[in-house]
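Subset of chains shown; positions unchanged.
Naming follows writing order (A, B and C), and every chain is counted from residue 1.
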Amino acid sequence: MTRIGVIGATGYTGAELIRMLTGHPDVKITLLTSRQYSGVRFDEVYPSMAGFTDAVLEPYALESVCEKTDLVFTALPHKLPMEIIPGILKNGVKVIDLSADFRFKDAAIYEAYYQPHTAPDLLDKSVYGLCEVYADEIRKADLVGNPGCYPTCAMLPLIPLLKERMIDPGSIIADSKSGVSGAGRSLSLTTHFCEATESFKAYKVGSHRHAPEIEAILSRESGQSVGLTFIPHLIPMSRGMLTTSYAVLTKKATDRDILEILQNYYRKRFFIRILEENRMPDTQHVRCSNFCDIGCKIDPRSGRLILVSAIDNLVKGASGQAIQNMNLMLGLNETRGLDHPPYPV
Amino acid sequence: MTRIGVIGATGYTGAELIRMLTGHPDVKITLLTSRQYSGVRFDEVYPSMAGFTDAVLEPYALESVCEKTDLVFTALPHKLPMEIIPGILKNGVKVIDLSADFRFKDAAIYEAYYQPHTAPDLLDKSVYGLCEVYADEIRKADLVGNPGCYPTCAMLPLIPLLKERMIDPGSIIADSKSGVSGAGRSLSLTTHFCEATESFKAYKVGSHRHAPEIEAILSRESGQSVGLTFIPHLIPMSRGMLTTSYAVLTKKATDRDILEILQNYYRKRFFIRILEENRMPDTQHVRCSNFCDIGCKIDPRSGRLILVSAIDNLVKGASGQAIQNMNLMLGLNETRGLDHPPYPV
Amino acid sequence: MTRIGVIGATGYTGAELIRMLTGHPDVKITLLTSRQYSGVRFDEVYPSMAGFTDAVLEPYALESVCEKTDLVFTALPHKLPMEIIPGILKNGVKVIDLSADFRFKDAAIYEAYYQPHTAPDLLDKSVYGLCEVYADEIRKADLVGNPGCYPTCAMLPLIPLLKERMIDPGSIIADSKSGVSGAGRSLSLTTHFCEATESFKAYKVGSHRHAPEIEAILSRESGQSVGLTFIPHLIPMSRGMLTTSYAVLTKKATDRDILEILQNYYRKRFFIRILEENRMPDTQHVRCSNFCDIGCKIDPRSGRLILVSAIDNLVKGASGQAIQNMNLMLGLNETRGLDHPPYPV
């Protein structure tokens, strides 16, 4: 049993990791840390977990990590991970970081959108944890930068088509929509029930920090500079993310052609479900699961390609993909502990 | 007091008409018809209305319409209105039709997307009831085809910019999202609570019948052929519609330039609220009101124009705009009976 | 036009007051205060109100109240009102207080559940603003303690039956359920969207401070000591409150008998709707309105009386009743500005 720590255990991604890890057959949780709830039992903070763990939350300490764990997830706000991860890695403990700190190869891009990077030398060693695209590198990695939810959802349908040069890289628009849990457990008017219910809105229009993350990866995969328009919206529901992407085709194609490219690229990848012609994803169909469902349609009026992809933002968009990364890093089948059906309702 | 009838009173748009008409100072409801609930009191079907009307629902009969009303709203499924409206008009009663039957000038387009038109000669006489654009024609009309909810929401920000030739008419994408009440009160799995909650999905991708309606009007207003990509989505909430539109600018412009064009076009139009720079609409802010809120942003990465517009699909997208049309047809101020603030929560 | 101030304008009850007051034909808002948003336009805090007010929020100052207003609503947290209200009253400005500070005649009860009372001499002068019960006193009052939402909902069906000695005062159980807006606009995990959705729970079981408020009034009205069991629950919705009350009948009766007592007591009271036999209230049917709907049923198995009452917690449970109180205090018809139908969806 590999010994696992969760650093930052009481946010939504931390709690989701813990729920999934308690059912994982090959690992055991040996360390949970929290600043806010240090000294408190985890199941007091999340009473749903009563009976599954009697762990008490500890303050973070490098020594505990080294003594008690073989691999840790850092589920902390941006900036904190890059301060502690170098020390953890030096002690031979593997790290999967759920923040943006290790998602970029180029520190300059990170610094343009976040803050000065305090561990830039690690960026070369870190692997971007988009499992279906970088599985080989992930298997060998000691440090994985777990992708953002929006980038995961937007890029999975686009990458195979960009690699096949089917779409014009300058034409891509990703109109994305996320459930409220994407904003985390911290309090804000945006996440107040009465402000979120019956509310649908765009936010951070033209300025969301997932745009450069998407561009960096799409450019790398397509071998071309990709500059996309990315607009996030907030849906009045707790979980789920759906992205409708628009792109100009570079050659004539049918819905069937597009689906075949997607099917070929994701052949044998359990968590990617390419839907049949004229079927479209629904966030309910992937809810509480690690799946990404993808559908497509060429608009008969304009000839534009429309791609629709859906994930659970907390699972494939965060903690589920993090565990999938762990499975790869530990040499396990990538589906271990994640192969249950969605809970649609 | 003008005498008003509502033909098809028990669907959501019919009921919304009745609620708003009971508070209107210049009209009185004198006829409510329903096939399904004929003989039943309206406030038995909608108990919220107890104390505001003791009207009993009648089966539809032309004679009742002629005897009892000066103006009727037809809130019926497509196809039924064109069968009864010719007779009503002949008797000197004005009509506002909430179906698609009288929204098109060209019967061929209607017939391509709906069914054979049985009153094509009336299409010339009917006026498209987009109040802020066609107020002058509406004032003189006996028959108004009340716009669809998606077209209203999508076109209000686009028309001024197309008229100014600021955007490429071939580049427009309208990514629209609607609350569940847009599907009406009839029963279907789509509107089942457990299937709709925590569900976000695209539907009728590439085939929704509001696309030709939008194209016809945008082409007329811009004097150019407009072929847009329009994708509707369903939001897990009851009321509200938000459209995020994307277009390529034909000349260099700033957010401020775009907002000024919109402000100029809608100067003194109470129900259009152009937001300040860097503000974006929220469906809550127009909920239960006849407002359309509009924001814009030029994407700094791609230079594309992003327009966001929000309405209440049952009010400005249906019954509120229908009453605004009535006000214009009766020579009243267009805001009569509609000038209350939204109910955000 | 009477000049009105709202002290504490940006919480949910303050904002609701302002929305309703902007449509009131006999008053005008002349002062809005806020600590948190002082200097900000009200419609920046509540963008839905754009076009209805250009008022700027001011810090509270007694002089402004005296200069600018004839009557003020204090929509502040408990304890603050009793500090400022004595000064306001001394200057001849009438006050409707939405906190608990002036709901009790007996300072000792207030102090047992809240804190030391700093203006106990005013308790005698203040009138409990349950409009359908105390209209005569309210008309003459300078200071009204606006009732809590739970007490309003629970007591309206009980008072007529206690007065008629139809129910055993020691047998009453009020199982109450409230939408999330009852917790106000301040941030807490309880009101976080992801914690509230799909969550139903009891809270403050056996210790909610509305219990002594209910007991005090029911005891006064019935002339007997009433000790009830009151349990509040939180419903995953924004607005609405429903109370299911249980009581042992003191004499044999039918549903019809009970309904007649209620109808007689509330004869000609517009905002109380006694439902017909075998009909039950629904929070949707009173949503966004000042109505209280009441239904009843004698349980055929146990003979117990079951009363169900529904209100909108922000309207009849707070700001709507406050305006109804204002109407009475100003000698207006109690329905002025409040006589619109509910918005069920």
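Points to keep in mind about this one:
The rule is short, and it goes like this: contacts are C-beta pairs under 8 Å (C-beta built on N, C-alpha and C of every residue); 3 or more make two chains touch, one makes a residue touch a chain.
Every value quoted in this text rests on a predicted model; they were computed, and no experiment measured them.
Total copies of the shared sequence across the full complex, per this structure file: 4, with 3 shown.
Basically, only the chains that are shown with their structure count from here on.
Using CA-based centroids throughout, the chain positioned farthest away from subunit C is A.
Taking only C-alpha atoms, you rotate subunit A by 180 degrees to land it on subunit C; that is to the nearest 5. Distance from each chain's C-alpha mean to the overall C-alpha mean is smallest for B. Rounded to a whole number, the gap between the C-alpha centres of subunit A and subunit B is 39 angstrom. Annotation: 46 Å between the Cα-based centres of subunit A and subunit C. Distance from the subunit B centre to the subunit C centre is 37 Å, each centre being the mean of its Cα atoms. For subunit B, the set of residues touching two or more other chains reads 238-239, 282, 284, 287, 344-345. Across the complex, subunit B meets subunit C through its residues 12, 19, 22-23, 46-52, 181, 238-239, 270, 273, 275, 279, 282, 284-289, 291, 293, 340-345. Considering their complex, residues 12, 180-181, 185, 187-189, 191-194, 196-198, 236-238 of subunit C touch subunit A. Every residue of subunit B that touches subunit A in the complex is listed here, in rising order: 170, 173, 175, 177, 179, 194-195, 197-203, 205-207, 211, 215, 227-231, 233, 235-240, 242, 244, 246, 280-284, 287, 295, 297-302, 304, 306, 308, 310, 344-345.
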